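The other protein chains are all here in position, but one chain of the complex has been omitted.
Coming up: chain A.
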């Protein structure tokens, strides 16, 4: 690939100014590489059955399933289904130091519990819980305090789901916390990559593109990551 911005070097042949996928080139991306990336994604994110099936179908080597894959799956499930005390108990059994070391994460889990109570309409219990448990984290961390306030503000609305803070009640929020917890567990196990490597790839694309944009280069840009849509330069 060449992203030349200056004029050509005098050759008569027009410069290939951008990557033309229709032409065969010397860039070879192996199937094995791609399979490993997918395997890594499945294992990191805890899709155990899919990982095993994929391993079979793709004929891969025994994957380096981290020992905690089963636990991480159960923990993630518990978090996303609002069974927070259970999740906390499992985390503490697996890595007793984790939540003590990361109080902000602990706060997020407690916050999910609070949101469960609010979602269930148990306002009094929610307030009691907040003052008994969450207030401690809020006192020590400014960000936690803000998030606590937002959570409690939900109680001021007759229908929390239509309030400005309704995003906290969506499944996407508990999924976010579940991923946070997952990454923390992987980090605790000295795994080098706590995010799937696919994530790093995508970040690399975004960074490279932003660098090129900074320098005013024209190039085929991937505008939609999910669909890998590439737009030719104008």
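Assume contacts are C-beta pairs under 8 Å (C-beta built on N, C-alpha and C of every residue); 3 or more make two chains touch, one makes a residue touch a chain; residues count from 1.
Simple rule for what comes next: contacts and distances are computed from a predicted model.
A.B. asks: Assuming one chain is omitted from the figure, identify its UniProt name from "Radial spoke head 3", "Geranylgeranyl transferase type-2 subunit beta", "Armadillo repeat-containing protein 8" or "Eukaryotic translation initiation factor 3 subunit K".
C.D. replies: Result for the unshown chain: "Armadillo repeat-containing protein 8".
A.B. asks: Which of these, A:92, A:175, A:200 or A:229, touches the one chain of the complex that we don't see?
C.D. replies: Touching the chain that is not displayed is residue A:92.
A.B. asks: Which residue from A:103, A:150, A:197 or A:218 sits in contact with the chain not drawn here?
C.D. replies: Residue touching the chain left out of view: A:103.
A.B. asks: Looking at A:40, A:68 or A:113, which residue reaches the missing chain?
C.D. replies: A:113
A.B. asks: Mind pulling the chain A residues that touch the left-out chain?
C.D. replies: 85-86, 88-89, 92, 96-97, 99-101, 103, 106, 110, 113, 117, 125, 128-129, 132-133, 136, 190, 192
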